[in-house]
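Missing here is one protein chain; the remaining ones are kept as they sit in the complex.
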């Protein structure tokens, strides 16, 4: 495989989309799993999904099922959902509450930290310490849970240090999931990211999204009038938000620069104003739920977070939307979109799903359609890599550079 | 793969069916795609499906989607349905009408001839001429559209020269598609052709077809009485049709010889009488629609055309039935059957689908059932190639010879 991949790498060109095999082939997908998905930090879910000791949820990274559980001491544990006896899956449900993890096959019983506590029927001299569930690193960041399947993962602290202050006012640990929707997107996970990393496609494809945001303006099409409007919104926000210790951190038109492959950074966040008159990413820009977290005022713009390879979040004053990607094949990505509101908000009284969901449900589903159409085109024998717009697709190029660097192929990319 | 294929070729025997791998394996299928499907001329559809400038339809050759469009000057263009920017499929529909081909992702805009006209957001110095849609050869033949995915396809003119005079009176360019039905036949495309190339199976499997035709009689079972009947029908037809400049071109019992691998010919047509008293391939032999094309009389027998690797057509005085094959996997063939009538004929008034369709719908579906049953049998480890009947399966043998010749394996076939 190494030789085959080296030959593929040699066909990559700086500023151009990848050769077809990267988006379609099993061998590249296996390499992506090894070098990226089983190496980095993956967003798993929210602490508010498992508030009590004994709560757990599961997630699937390709064919690996992972349990994320809260132990009696409140600590989070990540565990492979595979009994050490004969390999049965232990938890069949997506979420639940237990006092012990009991394998349904022969009742081998594990603590919520994965230690084998009991295995009736086995010889007394079995050394239980040798048969803990395989552990997965699990870390919390202001109510967001990240896991790593790597033995020695990349340090988590830099992400914690940079993102925590920005995440804090949203208070995800005092939120609740109002709704989650699962999708199977018939596209390689990289196509889903490339779609996420540019707003070149927004004008025609996202009529709801562009009403709320400035992302789709770039260096080539920001007119003096638009530039003035953005400046005014930024200036007003800087002044108004300072009382709440908030500040706009992305003041330019277009999307904030991410990923920055040169700096090797897999995480990023920024707070960005919405268009004048909008306080929430909702269909009409009005609040659709009570204020979340520490916010005292609805005018806080949007908090935006993204971590590679599988998470992004857009948070308004009143609700937050998390998107989690998980790979389910060379041409298939399992996506979950979560809508979060304040933990005390009551459905039907404080918020209504019919108003909370459409903005991001429409925007997300528009993107899945795009990605699946692109996958079909990329599968053609006539597909050849095309050039990225330097104005509008700098982040797609950044994503490709980050990706190839993770694969150890940075230096083989041809400049053109 | 070459070594593996050479070993397979060495197991082929003249006059016998192919070894299992030719009908089931991914590697042979890939070779078929390269040497046959992406090399020869493929029937794509009818000009009457896209009469106006801006009309287009799409078709899928394995994972390649092709657009066939009519430009403003009336010319036909074949284009790969893959944007040169990031590879998105451009047309998602099977057919439609547009003034420009606009990629739904970032609105790169192409003319109906494939030239890139606009790509907002890209640097001004982008050389648009370098980013036309990949072209596919497209040619018309008396209302039938053929395409070739090859860079330098085999000459089209010999087919044009031979088939055009025979096709002309049917006037496909003045026809309309009354109905098209799509099938996925779970069989290798070669099994579908082998089935088409003999009428050895007709007696029991095609009760409707054998009432209208003489194909199922062969050198071994044409009794003097049958021979006399055929001679009488041919003589009567020769006399009667001469006024209309038509002539029976196949006068023997059994099917006309095709393919003739020795002569390297991928096309063939003939006009053949129906049984006495029948003027149309319909359930009762009576007309089921108004006369088509230049015909002044219903008694014109049937026009039969076939081109390798994907087309056959049976036309009566009043309607025509085209069958188009497209490969969709080693053991899967996408088939579309089209029923055509005169363009002025009005459904419910001049023709009725319930009378127009059954003859060929039943016959076709009977064949798909046969092909799928054969595929299941061929997949067995107990399958071994069997001998063809020299009386009744000379055309199946011809097809196999043509196929192996196209694969460059003509000389490796063992004689027995």
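The chains carry the letters A and B, assigned in the order they are written, with residues numbered from 1 in each.
Here, a contact is a pair of C-beta atoms (placed from the backbone, for glycine too) under 8 Å apart; a residue touches a chain by one contact, two chains touch by 3 or more.
For clarity, every value in this text was computed on a predicted model and none was experimentally measured.
Asks: Which of these, B:194, B:281, B:342 or B:406, touches the one chain of the complex that we don't see?
Replies: Among B:194, B:281, B:342 or B:406, only B:194 touches the chain that is not shown.
Asks: Going by the contact rule already stated, which one of A:65, A:229 or A:361 would touch the omitted chain in the full complex?
Replies: Answering carefully, the residue with contact to the hidden chain is A:65.
Asks: Of the listed residues A:71, A:98, A:134 or A:353, which contacts the missing chain in the full complex?
Replies: Looking across A:71, A:98, A:134 or A:353, the contact with the absent chain belongs to A:134.
Asks: Can you tell me which of A:126, A:184 or A:232 touches the chain that was removed from the display?
Replies: A:126
Asks: On chain A, where is the contact patch with the chain that was removed from view?
Replies: 38, 63-65, 80-90, 92, 104-107, 120-123, 126, 131, 134
Asks: Since one chain has been left out of the picture, which residues of chain B touch it in the full complex?
Replies: Interface residues of chain B facing the absent chain: 17, 20, 194, 200-201, 203-205, 218, 220-221, 370, 373-374, 376-392.
Basically, only the chains that are shown with their structure count from here on.
Asks: With chain centres defined as C-alpha means, what is the inter-centre distance between chain A and chain B in Å?
Replies: Measuring from centre to centre gives 49 Å for this pair.
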